[in-house]
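Note that one protein chain is taken out, while the other chains of the complex remain in position.
What follows is chain A.
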Amino acid sequence: MSLLSSYRVIYSTFIVGLLGAIYPLPIFLNAFRPDWLVLIIFYWVLALPHRVSIVHAFILGLLLDLLLGSTLGTHALLFSLLAYVVSMNYQRFRYFTIVQTTLLVGLFVLITKLALYWLASSLQEIVLHKHYFWSIFTSMLIWPWFFFFMRYLRQRFKVT
């Protein structure tokens, strides 16, 4: 399939991910919102490292910063670091079983959350709510289904 339509599919998943990241949820569910963008970046860099680069992750992070109203560059920095790590090791990660990648996703989300907390607390005094880390578990729970769904999408639209 042509390059253009591949990118069309990839970019539409990006936009859906951004919508999912800010979509209004009831307060008690809000803490359980999976980190869609971490999952999406992880999947695409793993599957097509020659298509989705660090630049994409950077721009996605920047957009998320603007959407959330956080300091510019916090998510951009973390997402480009994530894309960097994955693109360095994608050959190894591809041979992982689904359980191993799930654990890996949990680790990535944990590191992202810790780094976000650290960056934010370096700027101003903040209060850490105890629900803050719940989304790690929902992200891990959702990852296997997400992975198979994305693989279906990729094969269905022949994204290469």
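Going forward, a residue touches a chain if its C-beta (ideal position, glycine included) is under 8 Å from a C-beta of that chain, and two chains touch if they have at least 3 such contacts; residues count from 1.
Quick note on the criterion: contacts and distances are computed from a predicted model.
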item	value
Omitted chain, identified by the protein name its UniProt record gives, among "Ribose transport system ATP-binding protein", "Cell shape-determining protein MreC", "Urea ABC transporter permease subunit UrtB" or "Citrate lyase acyl carrier protein"	"Cell shape-determining protein MreC"
Touching the absent chain when the full complex is considered, from A:Ser2, A:Thr97 or A:Gln124	A:Gln124
Touch with the omitted chain, as defined above, among A:Ala47, A:Leu63, A:Val105 or A:Met150	A:Leu63
Residue numbers in chain A that touch the chain omitted from display	15, 18-19, 21-25, 27, 30, 33, 54-55, 58, 61-63, 66-74, 76-77, 80-81, 84, 116-117, 119-121, 123-127, 129, 132
